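Below is a slice of the complex: some chains, not all, each in place.
Here the chain labels run A, B and C in written order, and each chain numbers its own residues starting at 1.
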Amino acid sequence: MDEAAVRRLLDEVRAGTMSADDAVDALRRLPFADLGFARVDHHRALRQGRAEAVYGPGKTPEHCAAIVDELLRGGDGPIVLTRATDTQIAAVPQGEVHGTTVVWRPAAPRPERVVLCTAGTADLPVAEECAAVLYAHGIDAIRLTDVGVAGVHRLLASADELLSADAVIVIAGMEGALASIVGGLTPAPVVAVPTSVGYGASLEGVTALLAMLSSCAAGITVVGIDNGFGAASAVLRLLK
Amino acid sequence: MDEAAVRRLLDEVRAGTMSADDAVDALRRLPFADLGFARVDHHRALRQGRAEAVYGPGKTPEHCAAIVDELLRGGDGPIVLTRATDTQIAAVPQGEVHGTTVVWRPAAPRPERVVLCTAGTADLPVAEECAAVLYAHGIDAIRLTDVGVAGVHRLLASADELLSADAVIVIAGMEGALASIVGGLTPAPVVAVPTSVGYGASLEGVTALLAMLSSCAAGITVVGIDNGFGAASAVLRLLK
Amino acid sequence: MDEAAVRRLLDEVRAGTMSADDAVDALRRLPFADLGFARVDHHRALRQGRAEAVYGPGKTPEHCAAIVDELLRGGDGPIVLTRATDTQIAAVPQGEVHGTTVVWRPAAPRPERVVLCTAGTADLPVAEECAAVLYAHGIDAIRLTDVGVAGVHRLLASADELLSADAVIVIAGMEGALASIVGGLTPAPVVAVPTSVGYGASLEGVTALLAMLSSCAAGITVVGIDNGFGAASAVLRLLK
């Protein structure tokens, strides 16, 4: 089944002109490339409208290179490699490097306004991963940096960005209180990313994670600790 | 400042015709009714476009009644009382009772398709809270009940609902694997609710919570254990 | 050694006219009444300038009554019984009952301004214990109730109380973020009390406890979960 066919299939499902049974059968028969150590899925980008992502840790540089090569051969959507080491970056085909994230074939710019709030400068690496994945999909995120709650006037000074956002991602370690404040200020969807920043009772991000899940600001959702990639993916799901 | 004024203010903020400073000042001066034991916020529904919610536990029936009375006097948006006991339900003004949730002034029906998947019958009370809050905002959720992963064909039989949803809420206890499967099948936003259903190593929902946060299906977000209200609120944020 | 002697001893220590060795010896020889099941300390109020406190749980009503009787016989300072059951309250000599706290011989009013912030109505029982202990020492606490961070304008409306306080006690469950916001607004000492209010990821107060300990607002200190008595005691230590 070639790409055009897959696109038609998904259009039919969305339009309701294909039955559930037939759609699922079709999905199950989707091709993938078996590299031996990995099964590369050429049609996830089509199925889910998002980039193919390769998670670096635990893979040899050769594995990374082989998977990216295979993905570059199939489809024409964006590809990202996350948490890459310098050695892995050196081994893969050249792409755009954003910290530890590499992007190939970024999508054309999109107009949605996604705000990325970070509580402190130590949270920036997580924000950078998040921004790189958004960029791969055409989103140029608005950055609000160092707006932790201990000096709440720094956050209030940017209240208009929060009020007019299509989605807000809050990245914070320590006690993670920034998520609650932002959630109370904006009606937009808020995705909170706890980070492992902090020490002692921060428990490497567990405290921020629990605090965000217990937030008194209703409707905040949470992803895993330091998971900038996950937060970007969640926002991409909800932006139409 | 009367209600119309608040509406205009928010419209101006969204339109960009009011400065951030002025908007925040205005927000800070918003009136609330101080009942002594509670500060009732008459304009949250306007500010955030969502129902006023009263959380039952820890409040006397008299407190619940007084707060609901106050809210019914101000504004005309939906109101919900959650986790209410029978005694609290008897004390408050009559509303529509859905399990332990009471709804007043539900919004007019809206067309978005929100799917509510529950893994087992024991997860139904959480689903009921979630559905009641959605109903208060005009959403009649599509229910997929008892579609746990041990018999994955029961879930696949409903794949078309998942593929065409505007948002999916997955409610599951035990190992919470349903969130990962659903996340892999649909491109829609997925909000996962771990429940305290299960025993032994389920640790009263902590296992499902951790598993959902660690999901290999990218872009799933999570709310607190048994937090049907939170999941509904999150979905209401993202539905435009 | 009678009471006047103890007072003189402590005055001498504070004035520096008694050597360390002699002071410690004197302290070690302080009398206590051995009731068999308890050793009642008649001079703690003198030594530490605070009420004698009896912790109710785990004591029979008869034990409570005997200890309070003994304390009423010695000294003339304030006495409090905390976490008392109805049966214990019925058994002890009549005092002033504040929720589950009983006060005897409250001190004369003092002028210091202590602010008690509570995040939600469910935190009120902890606040009541805290206020009763302060009252026993002559402090009439200023109450800011229901000022959780999800509607931060309710807190800002009371900013002058925070700015002019001699000490602030923040009582909050769920994610405990109120402590960080208050800590950023006021230069006064802030004692944070996590409460077991909340559900799911609140872990019966552990989340708020960890979050308060990890606060990005410098110089906040924390007492145990639901420990209103402890917070009041800490404030009494620091007020001269």
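The working rule: a residue touches a chain if its C-beta (ideal position, glycine included) is under 8 Å from a C-beta of that chain, and two chains touch if they have at least 3 such contacts.
Worth saying up front: this structure is predicted, and the values here are computed from it rather than measured.
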item	value
Subunit number of the complete homomer, 3 shown here	8
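Keep in mind that, in the parts below, only the chains that are shown with their structure count from here on.
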item	value
Farthest-lying chain, centroid of Cα atoms versus that of chain B	C
Chain A and chain B: spacing of chain centres that average the CA atoms, whole Å	24
Residue list for chain A, restricted to those that touch at least two other chains	185, 209, 213-214, 218
Partner chain B, residues of chain A touching it in the complex	13-14, 16, 19-20, 23-24, 27, 47-50, 53, 156-160, 163-164, 167, 185-191, 209, 213-214, 218-225, 229-230, 232-238
Chain B - residues contacting chain C, complex	27-30, 32, 36-39, 41, 44, 55, 57-59, 63, 194, 196, 205, 209, 224-227
Complex contacts: residues of chain A adjacent to chain C	119-120, 148-152, 174-177, 180-181, 183-185, 198, 200-203, 206-218
